[in-house]
Structures are given as C-alpha cells and as structure tokens.
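This report refers to the structure that appears directly beneath it.
Heads up, one of the protein chains got dropped from this complex, but the rest are sitting where they should.
This part shows chain A:
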C-alpha cells in the first residue's frame, strides 16, 4: 500500500496519470498507468471482463488476478519504471499483490507506409517506421527463418532505449559479431538517442569521412544485408535499419537491382560507378583543364571554352567554388523547406540563378553544365550517407587540380583510394568485396 502511495505522489503532477479503483464482488483493485501510453477504456474492459467472468464462475479471484500478467514486487522504483515502460499496474488492495499487465497500447507511431528517403522501382514499398515492433515484424516477414537471431539491449541510465541486434546465426562473421556485442555490452550505461551516440558506443572515429554503416528504410535491403552476413541494428524511434558494416559495394549495389534482368542489373551498377567518378572528378577536371593543362583539350574545345570564359573575372578555382557552394546551399535549403515551397526554390535556384549568373559573367556556361552534371551524378550513388563523402571529397580533388592540374587529379584519386583502403568497421575492411571463407 505504501509503495502505491509513493507512486501516486511521484506521478501526482503528471496530467496523464490515471489511478482508478475497480470493485469486483467484494474485492477492490487499484489500477494505475499513463493514459498517454495505454488505451485505458479498452484495457480496463479487458481486465474487468476476465475478473467478472471469474467471479461469476466462483473461481478464486486473487489467483485469476495474478494470472492476468506478471507479479512484480511492490516497491516504488520498480513500479515507476514499469509504468514508464507503458505497462498497466494493478494491485489487489487486500493482499497488496502487484501485477504488471500488458495493456492495449496507445498508438504512438505512424502506420507502415511508403519510404521517404529511399525509392525503388522493382520491389516492395513498405518501409520501416519509428516503432521497434513494427520494424521487427517487417523484417521477419521478409526473412522468415529460425536462423534469424535477435538480441535486445537496453541502453542508457537516465533515458532508456532499446537497441535490437539482428543477424543470421550461420552467415554472420563471428569476429565482427563478437566486436559488436562486446562494445554494446560494455557500454550499456551510455544514453543513446541518436546515431552519433550509437557510433560512439561502437567506437567509430569522429573524423571518419566515409560512413561506417548504411541505413535502409526498406526491409528487403535489410534482409539482403542479413543474407550477406551483416548485422542489422534497430534503434528505438529511428525509422530505419542500421546495417553494419558498410562496404564499398554499398555505393553501387542495391537489392532493387535484382528485380531486373541481370544485364540491366550490371548496366545500372556500372552507371552508378560512372556517376561516382563523374561527381568526384568533373569539377576538378574543369579547373585542371581550364587553368593548368589546357593542352589536353582539342583545339576547338579549348577555343570555345576560352570564349565562354570571356569577361569572367576570377580564376577557374574561385569560379568553380562559387557555384559549387551555391549548389550545396540549394541542396541543404531544400531539406529545410516545407515541401510546398521546395519546388519554388528549386526553380529559382536552378533556372533563374543559373541563367542570371551566366548572364552576369560571373561564371562560364560550361561550368554550369559541369556543376549540374556533378550534382546529378552525386545522386546516382546508392545511399545518401555515401553521397556526403563524395560531396566532400570532390573538393579535395578540386583543390589538388587547381594546384597540380591533371596530375593533381590523379594524386587526389590515389589519396582517396589509400584513405578508403585504411578504413575498417568492427574489424571488417571497407574494401572487402568477397567475404573470406571461415575455417
């Protein structure tokens, strides 16, 4: 009784706290919970119904009551924690037995719907959402096998959140799994509410340019990753699956490809490779050809570029930076804008600004084409997390090209290859193409 009173005082200022007495025959029960998490009318109906049936059939009421859920010790902190987890706490007033009942929950998430960040052409369209259970349902329906293992980790001291690790027992790289579980277990007291905190638990470098994990909204992509021997993490309230580790092939390969005939699969993948190279190289190539090595161009092209750059007051590198930064601003602004205004900004940015900037002789015509090509090509790569790396690395090539011309471009590519070759995620090299066969 005392514990229940303390719980009531703790929650007294909560507007959604419900404390209700239910009288069945001669017994009185106290039912408490948070109505923001529990659908109260239905839950009370559920509890009352079974108790009334029991009393009519002259069964031992207290025993039936204890069977409604899980008996928990009547101590304040335990009860508060159960209530915050969204459980219904019922207490038999006479005996003081406390039972934690799984209630009809209040819907706290959108229904399973279309993906927002990922589009696909050939496959299913239900996407993960913020609800952990719904995500697991989706994954299970795509991968109905007993080989699929799931482990739940409750992370955090102050704020608790669930992280579910899924993997295929027979396929996963054991060493990688060991690294992953060890890191999660040893840092279980860390609060996790965003991906950065999860990254720090998994000890990814803060200065890493290339992403260590992929995020997928579509369950088929997550299922494919599991079949490839990767681990899939679900974090509560994040509407996507986090796939570990991320490899270079994730830039080009998506599960959606396999819904097309094989020739098109490979053509699409090569197209993405071309996109990757285009977005990395083209702005640098422009600067290299225009200011350092114009001898590489055919004469006609050199002449027409020279004509298009007439009256442009800056060196090519400044010109390119100017337009690239405007492009980055447009891309960033479109995320912030409400979808009703977005198209307007795209039009103003793309057409009006582009034309005006050429007319004003601030940049050359060719550069507009170059920047457009680079931006479009950037989007051809799979996964927006990967495109961040490309967006940044193209500036490295741009500066190297401005210093050393075509040679600088090559140097930059070598630097990028060397950097990428050095990256490891949970012990798996980023450039791993074929999984080594285990002993």
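We adopt the following convention: contacts are C-beta pairs under 8 Å (C-beta built on N, C-alpha and C of every residue); 3 or more make two chains touch, one makes a residue touch a chain; residues count from 1.
Just so we're on the same page, contacts and distances are computed from a predicted model.
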Candidate names "Germination protein, Ger(X)C family", "Gluconate 2-dehydrogenase subunit 3 family protein", "Biopolymer transport protein ExbD/TolR" or "ABC transporter permease"; UniProt protein name, chain not shown: "Germination protein, Ger(X)C family"
Using the touch definition up top, pick the residue from A:80, A:302, A:406 or A:420 that touches the left-out chain. A:302
Write down which of A:164, A:316 or A:413 is the residue touching the left-out chain. A:316
Name every residue on chain A in touch with the hidden partner chain. 289-292, 294-295, 299-300, 302-303, 305-307, 309-310, 312, 315-316, 400, 402-405, 408
